[in-house]
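Here the complex is missing a single protein chain, while all its other protein chains stay put.
Chain naming follows the written order as A and B, and within any one chain the residues start at number 1.
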Amino acid sequence: MKSQTEYLTFNTKSRRDYINITGKIEEIVRKSGIQEGICLVNAMHITSSVYINDAESGLIQDFDDFLEELAPHEPISKYRHNRTGEDNGDAHIKRTIMGREVVVAVTKGRLDFGPWEQIYYAEFDGRRPKRVLVKVIGE
Amino acid sequence: MKSQTEYLTFNTKSRRDYINITGKIEEIVRKSGIQEGICLVNAMHITSSVYINDAESGLIQDFDDFLEELAPHEPISKYRHNRTGEDNGDAHIKRTIMGREVVVAVTKGRLDFGPWEQIYYAEFDGRRPKRVLVKVIGE
Partner (left out) sequence: MKSQTEYLTFNTKSRRDYINITGKIEEIVRKSGIQEGICLVNAMHITSSVYINDAESGLIQDFDDFLEELAPHEPISKYRHNRTGEDNGDAHIKRTIMGREVVVAVTKGRLDFGPWEQIYYAEFDGRRPKRVLVKVIGE
């Protein structure tokens, strides 16, 4: 069994952001030389997500509206977590809805994707460096 | 390390549907000959889900009601995504709540399941052929 482990770092300008990282993940899979296996991609912070969906700007805004309606950033006092002095209580919940990780099949040396699958990094408490782990295992 | 990759296709009659695919997955695991490993099952489209829960018709209706309340299909104009001419903005969100994939342990050649675990394919924008990927890796 072979494995390849890489770490990506993101530092978004705004509190919330959605970044298509498919190209970066494809590159790591190619570099691994693994033909058959799986690729794990996960946020290493607990206020951001990795998810798979469409690269369509209207949809990304729909997700953001949906999350902000379910777990609004303000009022800050809404979240007990913010009594610790933080203001990111909402980000922990938003990340939970969108998910921490994706596991993608690697077949014939490539991400085995349907026609519209794209991997996104979703940031809910940005403006600081945050990491994503990519691990490919297989043969 | 051995691996087995299969694709299942579903074409539901209604827009939304919930299909128990446990038997099909068990068959693929058996065919793979893998004794110890993991089995990844994921929707290859971004408006459908694979999830694990109970084979109980009341519960499935509860899920459907819950999703339709959180992200209703109508009004179509509610979703920016639908300005592209699509009408499936809600399906992208419903699929996100239910999840894209499951990873199941394979132990002694079988899906290592608790007493009530069943694998479902959940369709939120059907009436056309859509695929599910199954990949078993192990030894």
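Note that a residue touches a chain if its C-beta (ideal position, glycine included) is under 8 Å from a C-beta of that chain, and two chains touch if they have at least 3 such contacts.
It should be emphasised that the depicted structure is a prediction, and the values quoted were computed from it without experimental measurement.
Although one chain is not drawn, the whole complex shows that of A:L40, A:A55 or A:I76 it is A:L40 that touches it.
Although one chain is not displayed, chain A still touches it through residues 1, 3, 5, 38, 40, 42-46, 70-71, 79-84, 89, 92-93, 95-97, 99-101, 103, 131, 133, 135, 137. Mapped onto chain B, the footprint of the missing chain covers residues 1, 36-38, 51-54, 56, 58-59, 61-63, 66, 70, 97-99, 102-105, 107, 112-117, 137-139.
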